[in-house]
Structure formats: C-alpha cells, structure tokens
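Missing here: one protein chain of the complex. Every other protein chain is in place.
For subunit A:
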Amino acid sequence: MDLTARLLALGVPHPFVITAPGFTAVRLAVEQQIRERGWSEALSPADADMLVLCGSGGKEFGAVAGRVWEQLPAPRTRTLVPDPDAASACLDAAVAALRDLEGLRRLEVDRPDAAPMDMDMAGSDSDKTGMDMDMDMELPGGLPMADRGADRDGLKLDQLHLVLGPALSDWPSGLVVRLVLQGDVAQRAGISVLDGAADGPPISSFWADLIGEAAQSEPIEHVELVNAAAAADSLQRFLNVAGWPSAARIVRRLRDELLAGAAHPAARSRAIDPRSRRWLRAVGRSRVLRWSVAGLGQLGPGQLDDGVPLTLVGDVTARVLRWVDDIAVVLDPVSTDAREAVVTSRAASARAALTVLPHLLVGQELAAVRLIVASLDPDIEALQAHAAAPRKSDG
C-alpha cells in the first residue's frame, strides 16, 4: 500500500449535499447519516470530495449538479440517493469508492486539466467586480468585466451578479435568488424555483404530508411533535446562517430525535437529550443573536393584499423565536405559556414568502439577505405539491 492510499484511508469525507425539489425525506436521512458518522458537510465544491444528490430533479437540477461536479477537486466521488432507506448504503458505497485508489485514478484520466468552466454555477460568480481596466488588456480567465449601473446614491458602480441556490448549504431546497449587487448591497433580486422531474411522480411535500397525517390520526401531541420537528429543521438552517454552527448541530440532532419520536411515539420521551433543552433556552435568550439580527426583514400583517400569514409577521428575531416556541411546547410542556395555535398551511406561507422576498431583499447587504431568506424558510416543496393538487388540503 503506498503513501497516497494510506492517507486516503485516513481522511474523513466532506460531502456536498444538493437536494432536488420533493426529496426532503432523503435530505433528512442523508443529514442524519452524515451527523452520525461524524462527517462534516463541505460548504463549497472546492472543499468537497463527495457529491451527494438527494433525489433527481428536472433538467435544471441536472445541469446544476453537473456544474458542481466539475468543480470538485480530485479525489472525488458522487452518489445519487433515490429514497431515504437507501441513504446508508449509498454513502457506504461512496466511501468505498473514495478509498479505491485505482478507481479514482481511472475516473480522473479523461478529466481535462483546468477546463474552462461555465461560471454561471449556482453560488459562484457569473460576473466579477474588478478594477477599472483598459479594454485592450487581457481579461482574467476570458471572463467579461462587470457592468456598471447607478447605485442608490446616483454613483456609477460595478454590478456583481450573484446567484444564490439551488446548490448552496443551509438554503431552502429548490429556491433560486438572482441578486444584482453593488458592493455587497442587493440592488435587485429575482426569485425562481426549480421544477421537479418532468417524467417523475408529482412532487409531494414531506412536512405538509406528515403534519396532515398527524392531524388525522393521533392525539394532539403528535401534531405538536411533527410541528416541532419541522421548526427544528428551519431553526438549524437559520442558526448555521446566523453563524452559530454549535447550536445548529444541537438543533439538527434534536430534529432527528423529534422525527424518531414522531415515528415511534412509545420511545418518545427517552429519545431526547436533556442538553437540547438547555441549548434551546440559550438560543431563545441569546442577547448576542438578537442584537445581531434584530430589525431585519420586518413584515407587517397588512403588507400583502391577501394578508401576511401570522407565522411570518415580525422581523427575523420574531420568526426565529416562533420556531423556538414551537419546539419548546414539546420539550417543556409545563413551563411554556399556553399559546393560541396558529395554523397556516406551509404552502400559503411559502407563497407569501416568495411574494415579499424581492422587496425585502433589495437594499440589504448579503449577510442580511441570507438571514432574511433563512428566517422565512419557504417550503418550495409544499408550494409545488399544492400547485400540483390544488384541491387537496395540505395541512
């Protein structure tokens, strides 16, 4: 065994996970596997050695996955996880491929060295701010220079076109936001969503279906449990965006425990780690977090013609504390004040969120853009499932 193979065997994989619309269940299973194996997710293709595709989507999703794959440095491997039960086996196979030196070398034989890449990759730049250059100079990488436009103070400034999503960590699956930035302030924001596979089954919404099932069959606590799991999923994503990965790891684990509890009600009470309660209280009370995000993305109840859903009213902090409360209802049923149950369908709040997003994002700097999107966390899947079956109630 040569040195390369030995070093290869030592490394812990850094998977880059992309989720197709309609495959939240697969994402949750993959994230749980990654957590339990002690891996850490790559934040960018450059750091990743394993591309994990959760489900397959339409043409656009395939193109994005292809462009991300091109950017993974060697050694690399890719895997497609078609359904939640396959997650463990797929990741096992991917690790085996990542340890197989001969296979890896064969894979890279045909790879063109430093190939000109399509720079319209999700989350990379399609344009570049830059120095004021003469046009006869050779342009870096043959890329076009930045356009200029008037900014809000009437100055001519370079414009940077940045595409957020769909291949971006801690980002709502299927959402694409096209920003025009000057400096790091968004001047324009365009919203679109990824379609599902044209020939595949219609998109179903994981959370909406689960909540719907829980509402029909079980006692009321069951609905609360599923709601709490959904809130924990949104909250862990937000905490990562807000720069508190430690709390995000705790809440991600809590989400998995809540989901396990929802699947097996008998095992519920012992499944939850007591430290989660302490952390959740710490998140709810953190002054630094509130101070850092307060006042962003303010939404009044009357801001939309057909009203803003109650779950979205307020600023970033208000929406995040609502998730904390949703979880606290399950963890600390005694100490939590009795609240009015706010029932808003996930599809309706996703639709409202997408409608207000362009207005909320304009004039914000990039960090604020990400915080606002994370605090709204539109469930694209629920929206698409609702559109596909308009008569069906989606909980």
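What we mean here is this: a contact is a pair of C-beta atoms (placed from the backbone, for glycine too) under 8 Å apart; a residue touches a chain by one contact, two chains touch by 3 or more; residues count from 1.
The rule we apply is simple: contacts and distances are computed from a predicted model.
> The complex has one chain missing from view, so what does its UniProt entry call it, picking from "NADH-quinone oxidoreductase subunit H", "ABC transporter permease", "VWFA domain-containing protein" or "acetyl-CoA carboxytransferase"?
Of the names offered in "NADH-quinone oxidoreductase subunit H", "ABC transporter permease", "VWFA domain-containing protein" or "acetyl-CoA carboxytransferase", the one UniProt assigns to the missing chain is "NADH-quinone oxidoreductase subunit H".
> Specify the residue from the set A:243, A:307 or A:363 that touches the hidden chain.
Checking the options A:243, A:307 or A:363, the one contacting the hidden chain is A:243.
> Pick out which of A:30, A:51, A:94 or A:160 touches the chain that's been left out of the picture.
A:160
> What subunit A residues would touch the chain not displayed?
Touch set of subunit A with respect to the missing chain: 4, 7-8, 10-12, 14, 35-38, 40, 43-44, 46-47, 49, 71, 73-75, 114, 116-117, 119, 123-125, 128-129, 139-143, 160, 162, 168-170, 184, 239-247, 249-250, 252-253, 273, 286, 288-289, 291-293, 365-367, 370-371, 374.
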